[in-house]
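Note that one protein chain is taken out, while the other chains of the complex remain in position.
For chain A:
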Amino acid sequence: MTETLLNTNMHDIHDIQLIRQKYVDNTAHLSTHPKSLNELIELLYEAFATNDVNIDYVHTIMNNYKGNVKEWAPFLKFQPNKYTRNLVDAGNGKFNLMILCWAESQGSSIHDHTNSHCFMKCIQGTLVETKYAWPKDGGENTETPMEIISRTELKDGKVAYINDSIGLHRVENPSHTDTAVTLHLYVPPYSHCSVFDERTGRTKEAHVTFYSINGLLTTSE
């Protein structure tokens, strides 16, 4: 599947052939097994070189990337009150690659992904992803508990994928003794999303921030 990023014109039927050619050309020559974090980033830049992005290829390299703790060390920053988001690469604005650090029992709110693709790879410990259905629109004053679609465990390098058409999710570290770490890729990046109240389905806008960028702590809290 090829995704055309924003700011390009929609192709009509005549150009589907061209798209299929690009699908083959774009990433066929690239490695599918990045051996290091730097190589993963390089391959991502290659895959994002044009506005036509092969999302399947992106999923493949996220899956196959193994990595090791030495590579992640600058981004492993844990906080006692909340999970941290640590930007690894800003991808020229086309993607964001980041590492999230979850201390014991930490979890996220239920959130959407603002029309972006989200790949989440568990690189240490265990995560539980709970997917929720979008609240049905019953009007301003209705409050309905949100419906759980699925609950899956993520560990040992497994990659989860979500976008708004699939649903919403909450991610949490279920362990009370061990930390967990995830590698996230967002295509394209976003700085705002909606968070949802599980009890009522009501939603609010949230500003998404980084705890660190390139290993350096951001000053805002």
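Just a few scattered comments:
We take it that a residue touches a chain if its C-beta (ideal position, glycine included) is under 8 Å from a C-beta of that chain, and two chains touch if they have at least 3 such contacts; residues count from 1.
Quick note on the criterion: contacts and distances are computed from a predicted model.
Missing chain, UniProt protein name, picked from "Leucine-rich repeat-containing protein 58", "Sorting nexin 4", "Beta-hexosaminidase" or "Small ribosomal subunit protein mS29": "Leucine-rich repeat-containing protein 58".
Screening A:28, A:49, A:69 or A:133 against the full complex identifies A:69 as the residue touching the chain left out.
Across A:3, A:104 or A:164, the single residue that touches the chain missing here is A:104. Touching residues on chain A toward the chain that is not drawn are 66-69, 72-73, 76-82, 103-105, 107, 109-110, 123-125, 143, 145, 155-157, 170, 175-179, 181, 195-200, 202, 204.
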